[in-house]
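The other protein chains are all here in position, but one chain of the complex has been omitted.
Let's look at chain A:
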Amino acid sequence: MIELEDVSHSYGGGELLSGISLKLEPGSFHFLTGPSGAGKSTLLKLCYAELTPSRGRVRLFGAELGGMDRDAVARTRRRIGVVHQDCQFLDHLPLSENISLPLLAAGRDVAAEAGNLKELMAWVGLEAQAGSLPPQLSGGERQRAALARAVIMAPDVILADEPTGNVDWEMSLRILQLLIELNRMGKAILVATHDLNLIRAAKAHVAARVLRIKGRQLLLAGADL
């Protein structure tokens, strides 16, 4: 579904990632770890075409990123759910409208999908917060809402950038559980995190591959993870 082949990315004259190859298949679960500033977020951005590689090839659902126009990139992003650490909500819209934003952007009838939206909000435990504005929510609620927005289009791939970065351990496990449920539905999951305890907790429930960015290269993590 998403394939990076010998990809490098340069920023500000220096190479941040070098010779990265990665393939996300249906039903796969990957963790991406490494120290802060190693390039985890950059690698995720390459996966959903917010960044383009300075070298190498990125294929999204069989199509070369280099040959895609802006509309094609937009349509492809509807098949990729992204959860950011800072959630990226529109603060002037109630939570329910933020979560249904991908439907609106795709030209779908939001009113007709009100039932699905309600079900989704119940799944992430935010039914009562539907009318709240994003700044009124706690960190954990915002992360779960971001996850709900990421999956509302029933994407094939979920990319999560430090989804538990701002929440306590109990909430981290709850978000992890939601990601595992999505993976069991056949979604490909890629989670960038520096939380090794979260990775260990996940490996107790799912066959996850752990990748580490070290020295601009992508390596398979050791057996300790």
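The working rule: a residue touches a chain if its C-beta (ideal position, glycine included) is under 8 Å from a C-beta of that chain, and two chains touch if they have at least 3 such contacts; residues count from 1.
Operating definition for what follows: contacts and distances are computed from a predicted model.
Missing chain, UniProt protein name, picked from "Cell division transport system permease protein", "Cytochrome-c peroxidase", "Carbon monoxide dehydrogenase subunit G" or "Fe-S oxidoreductase": "Cell division transport system permease protein". Residue A:77 is the one among A:9, A:77 or A:212 that touches the chain missing from this view.
Listed residues A:7, A:38 or A:51: the one in touch with the omitted chain is A:51. On the side of chain A, the interface with the absent chain consists of residues 48-52, 70-71, 74-78, 82, 84, 88-90, 92-93, 97, 101-102, 104-107, 110, 149, 153, using the contact rule stated above.
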